[in-house]
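Quick one: structure below, then a few questions.
Shown here: the complex without one of its protein chains, the others still in place.
When the chains are written out, they are named A and B in that same order, and each has its own residue count from 1.
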């Protein structure tokens, strides 16, 4: 662990993290920069590959710039390229209905997030702040859901969806995640536990019931963690892979992640369309990225005074 | 900021109406928990029980199924591949949690102490926006032993080539690294949220007393971070026992079972070898192990109590 040693002169409060270049701070900054570089480099590599020509890519594996620059991969992914163009650049004959998949992903992820956050918050509050018989036991049982290997539940769930006749519908994609994710309950409960009881008790004295206290006081106070959770769950739902592959492989409900699979090896031992895959990845990450840019500041800022202010 | 010590002084008047209120509170709580409980029962509990039932059979999807008692569990005891998979998984978990927790705490502290920049915080979360499968593919390609960019860079320093995914000793550490890369920002963000909730006054007081950053980290940050850290650890430990996507799209369990983690073994049994009954038995054992670990962890970390409330 690197220590950031800012020895404070006794009796005086130093200016808040003022940028004094002590050796400790320099090391700390260096660490941060290295972490950020390792974080960002693969994204550059993605972009560089997405702008390369698939048929010549491997001739210059270590070229820092796109190999044989072309927009072809993006055109392929967006369905703008003709079959001949696509095949000439190492693409395949498979079509991509990008906008359909995008719509599906947005819809599915949004529904899942809404359900998880709303129901998760209700349950978390009941576990954190209300007294009722069997609370801890139920919470413990609920937590065990965290331990259940997804692969274990997914097949029986799949059989359930089949019996309900829901395979290849939005309902099948959303339902298993909609009502609960143990993580949401656990996450929000931790934050609700951190909220001072005084505020609640005060509200209770004013005659507010639990429902009103929750919606009028707790939720507005926890807006930060709730938005954070929503964003995290949205990303999670957006990137969900195995389940949509199982129940939503049909074109009309196929999500972007599943569609990305189309770009992987098409023939046994065949060459994957790397530029196409990377372009598709970048485009698929774009909506989430925009969301993050739009809400990121609010999330980060609001976390600061959630809970105890 | 209010004081960090909640004073339960206001409870006295409530005592009189206690019983009536408790009953109402119970009903409200049940209402709050109901949707989550429904999701739990239908999509976690029921499929788990169904899986448990199937683990006592020789279910192979389309052939006749018969009850075989504990035969699957007996077979498991003598199954070398299973024990190897357990060992490999534990190795992965230890490495992954090691990398991830230490780096995430470091990153969160760096972010907290060095910069208020939302942009920087956004950057570190970027990898999380990309689907697991794609992250795995991207690194699989960048770390390729013969044409990957990383080995190219290593060769400039006279190192390598290292077959990150191909060698039996590197495969698991590499997979752990790749997953750390994707989840680091996410984990750091959770910890960061916990850091922000620690009242600044404590640090100011610390400085007044002449404490170094390291002392403040040990005496203030770590103890107060415990609930959040407990959350993070439970989530990451249990989550990393379920590593699957990364292995599925890269090494497929190889070389020579060196990365055949338990989830992948289950998948292989269920979907490739269509031996679903036995696959269920292995899942049940995994489930039991995970529950024990999580339970012990929760107890050790005393996650139920928050030092802030």
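Note that contacts are C-beta pairs under 8 Å (C-beta built on N, C-alpha and C of every residue); 3 or more make two chains touch, one makes a residue touch a chain.
Definition applied: contacts and distances are computed from a predicted model.
Engineer: What is the protein name, per UniProt, of the chain that does not appear here: "Sodium:solute symporter family protein", "Ion-translocating oxidoreductase complex subunit A", "Sugar ABC transporter substrate-binding protein" or "SigE family RNA polymerase sigma factor"?
Structural biologist: Spelling it out: the chain absent from the display is recorded in UniProt as "Sugar ABC transporter substrate-binding protein".
Engineer: Using the contact definition given at the top, list the shown chains touched by the missing chain.
Structural biologist: A, B
Engineer: May I ask which residue of A:107, A:141, A:202 or A:217 touches the chain that does not appear here?
Structural biologist: Once the missing chain is taken into account, the touching residue is A:141.
Engineer: List the residues of chain B that touch the chain left out of this view.
Structural biologist: Touch set of chain B with respect to the missing chain: 46, 49-50, 52-54, 56-57, 59, 61-65, 67, 140-141, 143-148, 161, 163, 165-168, 250-252, 254-257, 268, 271-274.
Engineer: Residues of chain A in contact with the chain that isn't shown?
Structural biologist: Those residues of chain A that touch the unshown chain are 53, 55-59, 61, 68, 83, 87, 90, 92-94, 133-134, 136-137, 140-141, 158-159, 161-162, 167-168, 245-247, 249-251, 261-272.
Going forward, only the chains that are shown with their structure count from here on.
Engineer: Taking the complex as given, what residues does chain B use to touch chain A?
Structural biologist: These residues of chain B touch chain A: 1-2, 4, 6-8, 10-11, 13-14, 22, 24-26, 28-30, 32-33, 35-40, 42-48, 50-51, 54, 102-103, 105-107, 109-111, 113-115, 118, 120-134, 137-139, 141-142, 147-149, 152, 181, 184-186, 189, 192-193, 196-197, 199, 204, 207-208, 210, 212-214, 217, 227-228, 231, 234-235, 238, 241-242, 244-245, 249, 263, 266-267, 270, 276, 280, 283-284, 286-287, 290-291, 294, 298, 303, 305-306, 308-309.
Engineer: In the complex of these two chains, what residues of chain A are touching chain B?
Structural biologist: Residues of chain A touching chain B: 1-8, 10-11, 13-14, 17, 24-25, 28-29, 31-32, 35-36, 38-40, 42-43, 45-46, 58, 61-62, 119-120, 122-123, 125-127, 130-133, 135, 138, 141-157, 159-160, 175-176, 178-180, 183, 185-187, 190, 193-198, 201-202, 204-205, 209-211, 214, 224-225, 228, 232, 235, 238-239, 241-242, 257, 260-261, 264, 274, 277-278, 281, 284-285, 288-289, 292-293, 296-297, 300-301, 303-304, 306-309.
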